[in-house]
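Notes follow the structure.
The other protein chains are all here in position, but one chain of the complex has been omitted.
Going in written order, the chains are labelled A, B, C and D, and every chain counts its residues from 1.
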Amino acid sequence: MMLDVKDLRVAYGAIEAVKGVSFSVEKGEIVTLVGANGAGKTSILRAISGLVPAKTGEILYKGRNLVGIPPHDIVSAGITHVPEGRLVFPNLTVEDNLLLGSYIREDTAAIAEDMERVFSLFSRLKERRHQEAGTLSGGEQQMLAVGRALMGRGTLMILDEPSMGLAPILVEEVFRTIVEVRKSGMTILLVEQNANMALAIADRGYVLETGRIVLSGKASDLAAMDEVRAAYLGR
Amino acid sequence: MTTPQETSRPILDVRNLSIAFGGLKAVTNFTLSLPEGELAGLIGPNGAGKTTVFNMLTGIYAPTEGEILFRGENLVGKPTHDYTIRGIARTFQNIRLFKNLSALDNIKIARHPRITYGLVPAFLRSRSVTETERQVEEECLVLLEKLNLLPFADTLATNLPYGIQRRLEIARALATSPKLLLLDEPAAGMNPQEVDTLADSITWIRKEFQVTILLIEHHMQLVMEICNRISVLNFGVTIAEGQSEDIKNDPKVIEAYLGKGGKVA
Amino acid sequence: MDTLRKYLPILGLAAFYVLVMALRKAGVLTSYYVQILMFAMINCMVTLGLNLINGFTGQFSIGQAGFVAVGGYTSAAVTTLLLPSSVLVPALRPLVFLVSVFIGGIVAGIFGYLIGKPSLRLKGDYLAIVTLAFGEIIRSLIRLIPQVGGPRGFSGIPRYSNLLWIVLFFGGTIWVLRNYIYSSFGRACIACREDELAAGTMGVDTTKYKVMAFTIGSAIAGVAGGLLAHLLGYLHPDQFNYLKSIDFLVYLYAGGAGSMTGSIMGATLLTILPEMLRFLSGWRLVIYGIALVFLMLFRPQGIYGGKELPFLIPKIRRPEGYEGGQ
Amino acid sequence: MKRNLLLSLCALLVVTLFGGMAFAADQIKIGVVAPITGQNAIGGQYIKNGVELAVKEFAPDGLEVGGKKYEVKVIFEDNENKPDITANAFRKLIDQNEVVAIVGPDASSTSLAGGPIAQTAEVPVVTTFATNPKVTQVGDYIFRACFIDPFQGSVMAKYVMENLKATKAAILYNNGNDFSKGLTEFFKQSFEAMGGKVVALEAYGGSDIRDFNAQLNNIKASDAEVLYLPNAFFETGLQMNQARKAGITVPFVGGDGWDSPDLPKIAAGAEEGAAFTAAFSHEAQRPEVQAFVEKYKENYGTVPNSNAVLSYEATAIVLKGLKDAGKVEGPALRDAIAAIDIDLPSGKIKFDENRNPQKAAVIMQFTGGNTTYVTTINP
Partner (left out) sequence: MRETLQLLIYGVQLGVIYALIALGYTMVYGIINLINFAHGDLVMIGAFVAYFAAELLGANFPLAIFLAMLIPACLSVAIERLAYRPLRDKPRLSALITAIGVSIFLENFPRMLPFIGPNYRPFPMLIPFKNFTLPTGAVLNSIQIVNILVSVALMVALTYIVHRTKVGRAMRAVSFNKDAASLMGINVNRIIAVTFFLGAALAGAGGVLYSMTYPMIDVLMGIWLGTKAFIAAVLGGIGSVPGAMLGGLIMGICEVVATALYSELGYGSGFVILILILLFRPAGLLGKVKIEKV
């Protein structure tokens, strides 16, 4: 088991955003958490990477409980988080952004290799390697965010709403990339609002509603269920 | 009881509204005409520019082009508070209550433009001030009661449960005595039961307070259920407009929301 | 009962005055303590004015000493140059003093308005540094006016201030400020602090209320300046340099921003503290510095931040059935 | 935690409240107000030395007043060189410690803030270095040990005119400082009355300023034959240093603010030949001077400067006054000081009707890092 989350609760002041959630991710899988805005998806991811404290519960990563560990140590342990809204560093060049992705590593030669690998994956980034990241389009920024996460050579990548604010054509490209990334051996935990797309590429999925998991199962099964559709478009 | 008439004069007439941020076009030629008493929905995926439209309709962002005719008057270029005083009120996507104030004080601030006593009486707290303040307190309490918020009157906004905060924000907007109410994702973060209640509340509010409502919402079920008409926005452009059934089956809308399902894998 | 409640603060203030006078007569309080008390009350007033700007309206001004200077110099100019005590029958002197203090307040308020109007579109620390700059410019301009002594200081100011006057103005300031803060105007200011954007959509003309708070806060500083001028009998431009402004800022945030009680506590305590530490001689500022750090580490919100003593909140009677509990 | 803090604060208050009352009655208490912290803290140290030395000298084991022996107790209070803090210090000394007289403070601005308090309380004050004429106009209890601005300014004008034979002067002064501004005005007045011309008048805005290059650049461009620097020693040191680096070669002259052994160190040689007015010269051969200088050196290891001398003299005036008055009481002391006639290091001291001392000024000059006596100019 790569990641095993048990009875996780997250609260902001008096408001409980995640109300006891358990799920797991196996090595090599793509697992997706889908649900409406405010369902608690982002809070779960932020708890995993240590950005918000878990109120109760356990987050077991390769058997080690991550609760209470500072975010930079969680990154060193092998979890790379592509945050919601991408959060690329706008005043830094594309190359500097990628180098920051490899911050925890010291192997200069391998870093350079990995950068070439990212550039071969996203050719548009290569063209813009000396451009400030803030000048990239939304889709390119998302590529950069994923590329930056790859530079950490982690084993688990968690992606928060990679399709947000992207044109459909770009959304497709992003998802194609995710599939590519998985082929390279990465395990992926994906949070998405675009349920059809997410379930299409995932192995398994969990449906969240207001801080709880209401449905779970094989992604293809979930995709066929009316409940999922209902959660987005109404009955 | 008044029912919306298709023929009635539009309360809001938005023409070719466009805005760009540093060359990036966020909204292009947005046009909308709302008859008085209408309950309309504005939908679209994340980042489609819906909130930007609201920001322009409340004077927070100045549009690069276009007109906002509200009850016949073009409001473009006026400061935010003028929009409110003329009758446009709104809520925010990510709740912007005055966090360190009680629910009651939040409502009282919204009454601000309707309170007329002068600065000198305020300094001296003259009898007329005390009297007005007492009235304001009563009005606000009555409003809180109407929206079932009375028990929370003295609680600091920041300590209220999420759903109550959402409701309080609507109450606060109503306290400005609006003619047009803009609700930005009122159902965000609510569970199905809460959403059902919200749907009832919104229709009730429209009747009770005689307001026209424009609603941004992701929760399609809610929008389909209560809105007379719906506009769909994607990448700052209106891609569809009409009744809920038409919208539901419009392929462009489905694609905007769900993506081209299953084509990738 | 309600009438009693209404007049309680006035009674309290009167009792405070009588008590101080009695203790002084009895020899328990010497005029040294009374003088510290007077300085403390003047500092409280300035801090309360600053609190309206920083604490209640959420603007970050750090040039308050400049307005104290404007008020002090203006008021002193009235009583020293325009209507010196030598040309007045004694009975008129208190009246002239009173008028001069108000004029000081008004002129400081006008300065506040003129400075606030263009500067308040700046945000946060940018605003702060501009207010600081204005304070320093005011100080260097005063130096160039020979009529008020220039760099030699303004001497020969009649010493009209006494405990009674200061208690009256102090009480008046608290009363007026309390009334303001709990009026529609005050709520508009607080709304600007809490969320300027949301305040705008509630129909609050945010610019107007920010400028208003700035003007009133400066005017109060000006009144305090007038009292100070007539207490010391002497003013010097360097008394109002930006380090003095920083003092007021420290009183405010150590006491707790957004609380009148906090301002009063902060200013009083920190005015008295250095005097009480006099026996430490040169070490006392060392201790003062450390004390500030510890105060903030243990009470980051200030001594009384966000709270208020009940008598500073006007009570509004609620109709039957609406008496919500806390 | 909070309660303990409050308790200890209360305890402190009580201690200070009653602490003042515990002293024995056969004590004479003299207050000294000086900057111990803040911008002028260095002045406070010299004042302390001067006062202590005077007590040692004039009341070695108590002071006999009206046939009774009193112990002399000196109480130092810090005024941070601020007017309002000075008012507190005065109040404390007068009300808490019940001092019979106050020595200091050393600046006109603070003396003007403290003076009225002492005047009302009928406690004589002898300020050490408050040169603004207005200081003693506060009332008949306020005296000073130094001479006033007009005198010093005119003395230097005369010296420049007659001894240096210069008719065109430049001035660089601190327009935030009363002392500097006063000397400038009176120098300019006298100098122009004698037919000289001030060809460059440049200002700077306070003791914090350390860059005078722009002003010196203007002065250099003028045809001044002498540069008057009526400023504090540390400012002057920098000004001389920068002036010479900038290539200004005219002689420097100044006032008694220069009188510090630190000036030549800061000026680093640029002060050579510069002349200034002072109340006192440690080089003067009068026995009073030599005796004083010896004692001072013995106690503090350096030669005394004006600050030290003036506070020594102010204290001496108070002690002599007490002896003359025959009782420990304000009004009697005031009358005694007003009528005083005493030989001190800077000469015979008598007060005029404005309570300013009638004393001669000396012109001193820097040579080889030390001050040398040039001449004495009588009032």
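Just so it is clear, a residue touches a chain if its C-beta (ideal position, glycine included) is under 8 Å from a C-beta of that chain, and two chains touch if they have at least 3 such contacts.
This structure is a prediction, so every number in the text was calculated from the model and none was measured.
Novice: Could you tell me which of C:Ala108, C:Val250 or C:Met265 touches the chain that is not displayed?
Specialist: Answering carefully, the residue with contact to the hidden chain is C:Val250.
Novice: For the chain left out of this view, which of D:Ala193, D:Ala214 or D:Ala291 touches it?
Specialist: Hidden-chain contact among the options goes to D:Ala214.
Novice: Suppose we count only contacts with the excluded chain; which residues of chain A make the list?
Specialist: 49-51, 70-72, 75-76, 80-81, 83, 87, 89-92, 96, 99-101, 103-104, 148, 152
Novice: Just the residue numbers, please: which parts of chain C touch the chain that's not shown?
Specialist: On the side of chain C, residues 60, 118-119, 121-123, 125-126, 128-130, 133-134, 136-137, 140, 144, 197, 242-243, 246, 249-250, 253-254, 257, 282-283, 285-286, 288-293, 295-297, 300-302, 305 touch the unshown chain.
Novice: Since one chain isn't shown, list which residues of chain D touch it in the complete complex.
Specialist: 37-39, 41-42, 44-45, 175, 202-206, 208-211, 213-215, 217-218, 221, 234, 237-238, 241-242, 245-247, 262, 265-266, 268
What we mean here is this: only the chains that are shown with their structure count from here on.
Novice: Mind checking the centre-to-centre distance between chain B and chain C? Centres are C-alpha means, answer in whole Å.
Specialist: The answer is 41 Å.
Novice: Taking each chain's centre as its mean C-alpha position, how far apart are chain A and chain B in Å?
Specialist: Computed from C-alpha means, the inter-chain centre distance equals 33 Å.
Novice: So in the complex, the part of chain A that touches chain B is made up of which residues?
Specialist: It is residues 13-15, 36-39, 138, 161, 163-168, 171-172, 175-176, 179, 193-197, 200-201, 209-210, 223, 230, 232-235 of chain A that touch chain B.
Novice: Using the touch definition up top, name the residues of chain D that touch chain C in the complex.
Specialist: 1, 9, 12-13, 16-17, 36-37, 41, 76-78, 82-84, 87-88, 91-92, 94-96, 108-109, 112-113, 116, 132, 134, 137-138, 174-178, 180-182, 205-206
Novice: Contact residues on chain C for chain B in the complex?
Specialist: 176, 179-180, 182-188, 190-191, 194-195, 197-207, 212, 258, 306, 314, 316-319, 322, 324-326
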